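FYI, not all chains are in this one, though none of them got moved.
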Amino acid sequence: MSSLSATIQEIFNEPGCAKNANKSDAERKKGCTKQLQPGGAAGGCAFDGAKIALQPFTDVAHLVHGPIACEGNSWDNRGAASSGASIWRTGFTTDMNETDIVFGGEKRLYKAIKEIINKYNPPAIFVYQTCVPAMIGDDINAVCKAASQKLGKPVIPVNSPGFVGPKNLGNKLAGEALLEHVIGTQEPDYTTPYDINLIGEYNLSGELWQVKPLLDELGIRILSCISGDGKYREVASSHRARAAMMVCSKAMINVARKMEERYGIRFFEGSFYGIQDSSDSLRQIARLLVERGAPSELIEHTEVVIAREEARAWAAIEPYKPRFAGKRALLITGGVKSWSVVAALQEAGLELVGTSVKKSTKEDKERIKQLMGQDAHMIENMTPREIYTMLKNAKADIMLSGGKSQFVALKATMPWLDINQERCHAYMGYVGMVKLVEEIDRALFNPMWEQLRRPVPWDEVAKNRQKAIAQMDAQAAAVAADPETTRRAKKVCFCKEVDLGTIEDAIRSHGLTSVEAVRQHTNAFGGCCKRRIEDILAKMPASSPLAMLQAAE
Amino acid sequence: MAIVTTPKKACAVNPLKMSQPIGGAFAFMGLRGAMPLLHGSQGCTSFGLTLFVRHFKEAVPLQTTAMSEVATVLGGYENVEQAIFNIYNRAKPEIIGICSTGVTETNGDDVDGYIKLIREQHPQLAKFPLVFVSTPDFKDAFQDGWEKTVACMVDVLVEAPVGAERDPARVNVLPGCHLTPGDLYELRTILEDFGLKPSFLPDLAGSLDGHIPDEFTPTTIGGIGVDEVAGMGRSSWTIAIGAQMRRAAEAMQAKTGVPFRLFERLCGLIPNDEFIAFLSDISGRPVPAKYRRQRGQLADAMLDAHFHVGGRKLAIGAEPDLLFDLSSMLHEMGAQVTAAVTTTQSPVLERIGTNEVLIGDLEDLEELAWTRNCDLLITHSHGRQAAARLKIPFYRAGFPMFDRIGAGHQLSVGYRGTRDVIFNIANLVIADREENHQPTPDSWRTSRQPLKPSRRSFIASTEESIA
């Protein structure tokens, strides 16, 4: 436990974090996340964060040490894509029972590790600590160490029980596990001056592959992606890269900074969302590689590729711009995306009516101001009810957010697009940007919205009927009790709203000749009356000229 | 919006169309105790029979006048007479419905004349219900046969009301042939929930919903009775479903004065809003809470499904009313109706939300789906070969559906039916994406989609792959 506390304190001191830099020592000690509010919190725990960060390593067995909740309720729920191995999608858990709680779960954990190696023989096993075994004192570091030695296979403890903090802390604790146990433990078969690491890129919906072809074309090799479509051997030998890109997320800034510190791998924070950002990132990669000794032509080649891809993308987006004119988007997401996606949307011609900055740094906010102007609507914390109201009142034409808030938009019958991890489309790089624009267009102009926003037509019908019934009731009260009354009281409609006498009177006294006229004089309105009124009209004596005149009105 | 075209081909390949006599016979199957009879060679009946049996998985009554070559030359009077007699004596039907075929139409058999003669010669048949419809194979299609036959039933079987009062709760329903027994059940439930008493003409729900009768009967095992049909003139309203039913509805109005309302579609949110509002109007009853709830569920289903259905490029082949109904609903969900093929003319065709509707065959549909990169195929079971070659998801709709069970219970009307269709189609698309469109490192290697050549030799090129 004490080593975990130390690690957490170290993370809170992260010098690479711009947010931290502005804090007092006392503030810094409290950590970089707000205290969670009971009954008002949302979002995952530290364990969740660690798993998100590491599970995209595709050839590793991910073993969760804890009761069934931690893995049983959550496995196979991420959209990362793999180009080969599939064991990362297999759910492994010790599924601790009551006995384990009483006597400790270390033995079960060791046996579980052994079973996995016997049955599946992966190149490594990541073992995730969770709250309950942490509480009862299971020492997963010790178990993993023993298992590694006895079973001759890397078994990596990931010490990130849920209750130590939120998801983003878990991301960093996952990074610490890599730094301590994995990175630098193996050597690559060969190296090139074009080797880079991508840090914090999870290859959701395969989006990495929207960019990788361009890197391939430039001869740039992804030595290791941490962790999208990654392999254990790659991350273990990632310390030989020449440069690194921290992709669109501060989630693993500790990894990037410490690798720079330890191995001299310079990094930059960049994004592949949007055309400009993609170009900037490619340029930075080329620049860093050239600085570390890659031939300087790389920069020119990169510019050629950028020029070609930008031209293509702009051409593809062009037709949409007039369609998007005046369309307003609301962006509810976190961190870097709060500005990188803003830029992307603006490139497509959309107006941004607001972007959430809940998890954004001061630096992030500066960039938003640059993009959206000084009076940018930066949303600190908006409740679902507020978002719903905003959309219901049509203050925005589309919302882009993560999956959990989608129903706020949909129930307000407003277009919504998933830009977080559960989406099924990939939006990275130039092709991804074009795809995003296509999807926004599809969402905005779906003819469905118009139908869903129409009022229910029966409500109108019902209102009319209420009025009619009220008047009928008043008339009915006047009816006395002789045979003619009975005859006359006979209901004409199935809906029982109009009686024969009322209609006969109306016809007689006003000399009516048409159904329409009868309706006006009796408030009979319905469909079923029509035929029957015609019958009555037919039986009544011919009307006076005055009546004819009236009917012609 | 759409232009209706007919391709200039001498050879129809993989027909979408079926013949109108069996469409006519199909309508007769919705009458109780009926025996449909095709006036033609026995193959005409045999093929139709097999088609119905494979679709419904039910014993289906359908007889033939068994015209031989010689009889064809001499004229079919004797065959018609014998057939009616044999059926009348053996099957003890309540009605016999006769449709002509290509053979007997080419020959010019005057079946109406025959019937008159038969009635004269055989007093026991003088009042026996016999309905004849002229349905040559070489004209029109299945839907037309149904359309003409129902109109004929109205002309022959419905009595002009004399004196009797109209029953305000009673409503006639004239359903198009694109509605399944399951659809008719759903409509009956909805109407009854408004306190209305519907008479369906024809009522396939009573005969072909797949139930188990207590006794064996060679005729239809349910459906609307001839007596009930006779009294349809005392209803307050006629509800016609599908443009094909205008003719019958007009016939009903002309004969009995019962006004009608035509609903061209009953799959989709707005069409059902109109339908429910109409029922509330004519019944004078508020809409039951159930339907408000179902409406909400449909709206929610549309929201969930539009991510998957929106933008899909749809190739659809169906008879006009079904084509109009399904393609409009999907168009309204954001799908693009990219290829549309149908069997016969109809006023609804030009209102389909696409550029062009072809009166053609499944070869045309396949070719269009291929060249225009469609990603969803909707047609009847005969589309299965095309779907396999195109490697796109295939939603079975229409008649026949012989390679799956439960065809008679497929539901597409009402809020609930629309919801089911939407879920089913969206789930097909989702399954297809998972199975066939997962991204790979090469998915975006080149961002340009290859243009597909016309598919002149598509069958040859897939010879090996499809055993």
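Here the chain labels run A and B in written order, and each chain numbers its own residues starting at 1.
Here, a contact is a pair of C-beta atoms (placed from the backbone, for glycine too) under 8 Å apart; a residue touches a chain by one contact, two chains touch by 3 or more.
From a predicted model like this one, the values you see are computed outputs, not experimental measurements.
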item: Stoichiometry of the full complex in this file, given that only one copy per chain type appears; value: A x2, B x2
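We adopt the following convention: only the chains that are shown with their structure count from here on.
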item: Approximate Å spacing (C-alpha centroids) for the pair subunit A, subunit B; value: 43
item: Complex contact set, residues of subunit A against subunit B; value: 81, 83, 205-206, 209-210, 212-213, 229, 312, 410-411, 413, 424, 426, 429-431, 434, 438, 442-443, 445-448, 451-452, 454, 456-458, 460-462, 465, 493-497, 526-528, 530-532, 535
item: Residues of subunit B defined as touching subunit A within the complex; value: 166, 168-169, 195-196, 236-237, 257-259, 261, 269-270, 273-274, 276-278, 280-287, 292, 295, 299, 302-303, 306-307, 310-311, 331-334, 433, 438-445, 447
